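With one protein chain removed, the remaining protein chains of the complex are shown where they sit.
Presenting chain A:
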Amino acid sequence: MPNIVVLVKQVPDTYSERKLASADHTLDRASADAVLDEINERAVEEALQIKEAQGGEVTVLTVGPERATDAIRKALSMGADKAVHVSDESLHGADIIQTAKVLAKAIGTVEGYDLIIAGNESTDGVGGAIPAMLAELLGLPQLTHARKVEIDGTSVKVERETDAGRTFLEAALPAVISVGEKINDPRYPSFKGIMAAKKKPVTTLTIADLGIDASEVGLANAASQVLESAPKPPRAAGQQITDEGDGGSKIAEYLVSQKLI
């Protein structure tokens, strides 16, 4: 009966306009609707499917500001059992390494975990490094970019997708895995799930609770710094091809030039 921890992150809704705060180039969280990152919905879905087949327990873990409770509720309403929320003012501007350290400590509070499931990269920061750093910090095997996951009592097998093809990995539990877009289609929370979610336990922790000192974290102590941000240049106008009997081959040429076929 696997004990699974799913790492979830609240991100600005991709449908709303996303901005960085002009003062310190951190995410302007007030400017956009916040949602549970879709890749994390898939991570939660995978954990729930494992639980439905094999039993066990699913804990969701997030590091984020107070309003990240909404993302936690969403995961709980999908069917996760409980949650850990690390929320601390001093984490504002934390970089990837700090976040990984906080996550590693917080995972330590979940007794007897077998599997940690993360999304392969968040849709806002697009760092894609947390799962690997976390595995390193915890001294666990990492199996990233999974499109298929199978676990039995003692080991996990992952089908990993790369640009070049697929690789098949196996590791002993406990392990860290990250999932990609193709892993599954996340369920909608059912109304019963939504109503049950508010009764599920959520443990809120500060970094002091995790034995981390405020002087180690936050924007001032970040290893990397955002110097500047600029909006994407507007998309160039499309290219129009007139079909003079050779339209088909022209389209094919274009697709080949873009390495699409």
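By our rule, a contact is a pair of C-beta atoms (placed from the backbone, for glycine too) under 8 Å apart; a residue touches a chain by one contact, two chains touch by 3 or more; residues count from 1.
Methods note: contacts and distances are computed from a predicted model.
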Among "TRAP transporter large permease protein", "Cyclohexanecarboxyl-CoA dehydrogenase", "Peptide/nickel transport system ATP-binding protein" or "tRNA threonylcarbamoyl adenosine modification protein YeaZ", UniProt-listed name of the chain not shown: "Cyclohexanecarboxyl-CoA dehydrogenase"
Among A:Asn3, A:Thr62 or A:Ser77, the residue in touch with the chain that has been omitted: A:Ser77
Residue in contact with the excluded chain [from A:Ala53, A:Met195 or A:Ala252]: A:Met195
Touching residues on chain A - with respect to the absent chain: 70, 73-74, 77, 188-192, 194-195, 197-198
